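Let me begin by handing over the structure; questions about it come next.
Let's turn to chain A:
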Amino acid sequence: MSPTATANAPGAAREVTPPRPAGSIGRAAARKRKTMSARLTSAAGKLVALAIVVVAWHVFVTGPGKASGIPTPLQLIETGADLVVTGQYWDAVGNTLLTALIGFGLSVLIGVPLGLVNGTYRKVEQSTSFVVDFGRTIPGVAILPLVLLLFGGTRTMAVVLVMFSAVWPILVQSTYAAQQLSLQMKQVARAFRLSPTSRIRDIYLPSSLPFLMTGLRIAATISLLITISAEFLGGADGIGQRLYQALTVDDTQRMFVYVFTAGVLGICLNRLLVLAQSRVLWWHPSERVNKP
Partner candidate 1 sequence: MTTTEATKPDTRTGTVLEVRGLGHSYGGPQIFEGLDFTVGKGEFVCIVGPSGVGKSTLLQCLTGLIRPSEGDILFEGKRVTEPPEGLAIVFQDYSRSLMPWLSVIDNVALPLRSAGVKKAERLAQARQALVEVGLSDVAQAYPWQLSGGMQQRVAIARALASNPRAIIMDEPFASVDAQTRADLEDLVLRVRDHLGLTVMLVTHDIDEAVYLADTVLALSGRPARVTAMLPIDLPKPRDQLSTKALPEFADLRAEVYTLIRNPATA
Partner candidate 2 sequence: MVAPVRKGEQAVTVVRRLAWELWLPALLIALWAIFSATSTDPYFPPLSEILDKFADVWFFEGIRTEIWPSLQRLFVGFALACVAGVGLGLALGVMTRVDNAVRPIVEFLRATPGVAILPVMILLLGLGDSMKVAIIALVATWPILLNTIDGVRSVEPVLHQVTASYRITLADRIRFVILPAASPQIFAGARTALAISIVAMVVAEMVGTPGGIGYYILDAQRGFKITSMWAGIIALGILGYLLNKLFALVERRVLAWHAGMTAHNRGGK
């Protein structure tokens, strides 16, 4: 439930440089402090903060929070170590990832071409503006009961839900991407008499990439999010479902391991996306800013 979408604002997306992931300025500024002592202090600060959190957690859970059944940090690590070696754990993780990936992939396949067409032809964009405007604000989980009826607690159910939610940011950003393809660029392409493939590959695609990447980033985060939600609420196989199971049988130890797993997956996805963005958009001002 946490897509970092600063780019969803239509106004924001009109800028040439699409916004970077929220929080990246902090990281970039931190990277600037290259001196050894600065890095050590920074690492020390992080360790101190982490230690405080862990201690506070322990104190809370063994004291006032005892009734909740939340495990202590130590218990979490123990249960985690036990669980991580089991096949069923990795089954769950694999299922979640597979579902998210399929849903994401299909959203891209549908959203990118449609969005590009949408942005290229003004009349198309006008025609679809209301539908898109409405569709992107529908909470994906609203149709969960419907897809449950149609598909039961299966992967298909989850994938459909993912697609329903993730296609919108891709569509919207692809539309912006096509729209901001300036007239000048098209003229350059024609002036140099580039072939259609070369035009698309060498000019249109790179200039669309910043917006496409933003859309993909948002959609990827949503995909993971909705996958786990669909599993939790609908019973499709995966982390979400294990989470729900553990909750209902009051196995708080195992439940917490899965909570953490979800968090770790989220972080890994985030890192992957930032890496992908910096690789694909290494030439773009948004990646060059704040680099030491």
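In picking the candidates, the idea was that all candidates are chains of the complex that A comes from, given by their letters.
Here are a few things to note about the model shown:
Note that contacts are C-beta pairs under 8 Å (C-beta built on N, C-alpha and C of every residue); 3 or more make two chains touch, one makes a residue touch a chain; residues count from 1.
Just so it is clear, the model here is predicted, and its values are computed rather than measured.
Although all of 1 or 2 belong to the complex, chain A touches just one of them, candidate 2. Every residue of chain A that touches candidate 2 in the complex is listed here, in rising order: 1-6, 8-9, 11-12, 19, 22-27, 29-30, 42, 45-46, 48-50, 53, 65, 68-70, 123, 126-131, 133-134, 137-146, 148-150, 224-225, 228-229, 232-233, 239-240, 243-244, 246-247, 252, 255-256, 258-259, 262-263, 266-267, 269-270.
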